[in-house]
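In this view, the complex is presented without one of its protein chains, the others remaining in place.
In order of appearance the chains are A and B, and numbering begins at 1 in each one.
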Amino acid sequence: MAMQKELMKSLAKKPVTLRYPFEKLTPPNGFRGKLEWDSEKCVGCGVCVRICPAFALEMVGKGLTAELRYYLSRCAFCAQCVESCPRDALKTTDQYELASYEHVIVEFKRK
Amino acid sequence: MSAEPKTAYEIPVGPQHPALKEPILLMFKVDGDTIVDVWPRIYTHRGIEKATESRNYIQNIYLCERVCGICSFIHTLIYSQGVEQLLGVEAPPRARYIRVIIAELERLHSHTLWVGVAAHELGFDTLFYYVWRDREVIMDLLELISGNRVNYAMNSVGGVRRDISPETADKIRKGMKIVKERMDVYADVLLKERTIRKRVVDVGKLSPHRAVDLCAAGPTLRMTGVKRDVRADDPYQAYDEIPFNVITYSTCDVLAQVLVRVGEVYESISIINYALDHMPSGPIRVKVPMAVPPNETVSRGEAPRGELFYYVKSNGTDKPERVKIRTPTHANIPAVCEMLIGYHIADIPIIFAGIDPCMSCTARCAFIDVDKNKKWIWNHEKLRRYGIKWYGKV
Partner (left out) sequence: MVWEGLAATIELLIFPGIIFILWLSLLYEWLDRKFYAKLQNRYGPLHTGAKGCCQPFADFVKLLSKEDITPMAVDRVLFTLTPILLLGLSLTALFYVPMVPILRNEAFAAFDGDLIYVIFLLTMIVVVKFLGAWASTNRFSAIGGMRLLFQLIGYEIPLAVALLTPALATGSLNISKIAQTVGSNIVLAIALLPVLAIAIICFQAELERVPFDIPEAEQEIVAGWLTEFSGRKLALIRLSFDVELVLASTLVAALFLGGPYSPAIPYIPVQVSYFLWFLFKATIVLLVLSNIRTLYARLRIDQMVHFAWKNLTIIGLLEIILVEALLAGGII
């Protein structure tokens, strides 16, 4: 009968479950979600492509006109590319609801 | 293997079974309700050790992190420690303390996960839900520090990637107080609830002599009274500067495993509080070159399940020559097979869950036939053909 006291306390409390998707938690600052690319800072050096452990980034073109192809289904959200970029052109957002039925490939384009 | 009993009945537990969280085949020979013999077959293989040979040292951190979800941080920690040993650098003091804090937070989350899973294996779903509800405190703290609830990606060769600010440190202290209060409640339930005591007392006994012989590791070894803990015997990171106790119990049954893990939860809480209070200031990482000179090293640490062992060999390039991982569950499988013999079928889930099995950490076995003096390893094609033949027979 050791748990009875806890059970009685729960009768008075509101259930602790979050009724997703009607109630959502916002991730904390620094959460590693989907990537975001700032095209004005990128110089096309390719460090992010070489360092990614999941081979999720691919450079399209060369140099200052290069664009980025981001294989979202391969990404491991480790943020190593964010750390390695010498110009801080990549950032993580707090988007985590990324499930989909097909492989998603995000094409980051220059304006 | 013992002599054939008069009426031997074979029961396969696995590869897919509600008692197992991960696939392993345990073929039981039972006589009535008593287990006579156990034969394990570990067959899962993901090729991680081979994959490390084609990625550079930085990419391998994230690969080794994904060997196991529950003990992901200790894998990256021991790997980074190994590569740092190859390079001959040391992480700065603040990084060592941060690594200890995250490793102990991971031990907390792993042990509370285990308490819930053990309660579930006993049929006590209520305790399972309550413990996992309070485990969310630890998961939220880890998300706050590292950006993700699992696979924290905090380690880098040469230090850690993120710092712990004073506000975060305050939140950690508050969280530790809550976890300690809740753990008091659950330790009380685990010790006093009669139905739990009936299921775990004097169940799954293993003598200390056999435990050492069979190379058991972690709480499975400490529950027999043998005082072995890598953090105390061979201190790594900041463990030589932080005082803590190694918890052992001498009753050698599943109740001792429960008590060892609950004791380690309290020790982890005190280690985290001490580390937060005494954290030195300074840089959190040093810059290291990409290519590593030819060398080989062994790096080991105490994962939540036992001793984790990494062998890293470099050849001068930026990709390792060989990474060999020996995980604690792999060492505990012979011990659990001995612990199961002589008990009831109903004891199978709790004895097997007692060693805290993490099959994703276990490597595939090699076959050794002692009588015929043969040794062989199967590749994928042979394994597939054997599987088709076996299922065709049954």
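The criterion applied here is as follows: contacts are C-beta pairs under 8 Å (C-beta built on N, C-alpha and C of every residue); 3 or more make two chains touch, one makes a residue touch a chain.
Just so it is clear, the structure is predicted and the values come from calculations on it, not from any experiment.
**Q** Touch as defined at the start, partner being the missing chain; which of B:123, B:280, B:293 or B:342 qualifies?
**A** Answering carefully, the residue with contact to the hidden chain is B:123.
**Q** Have a look at B:24, B:67, B:176 or B:348 and name the one touching the chain we're not showing.
**A** B:348
**Q** Identify the residue among A:1, A:25 or A:64 that touches the chain left out of the display.
**A** Checking each option in A:1, A:25 or A:64, the one touching the absent chain turns out to be A:1.
**Q** Go through subunit A and note every residue touching the omitted chain.
**A** Subunit A touches the chain not shown through residues 1, 3-4, 7, 10-11, 13, 15-17, 19.
**Q** Suppose we count only contacts with the excluded chain; which residues of subunit B make the list?
**A** 9-11, 17-19, 33, 119-127, 129-130, 133, 193, 195-196, 198-199, 344-349
Throughout what follows, only the chains that are shown with their structure count from here on.
**Q** Using CA atom averages as chain centres, what separation in Å is found between subunit A and subunit B?
**A** Subunit A and subunit B have C-alpha centres separated by 28 Å.
**Q** For a test of understanding, state which residues of subunit B touch subunit A in their complex under the given definition.
**A** So the residues of subunit B touching subunit A come out as 55-56, 58-63, 65-66, 126-127, 130, 133, 140, 143-144, 147-148, 151, 153, 161-162, 185, 188-189, 192-193.
**Q** Name, in rising order, each residue of subunit A that touches subunit B in their complex.
**A** Listed in rising order, the residues are 1-3, 6-7, 16, 27-28, 30-32, 51-54, 76-80, 83, 92.
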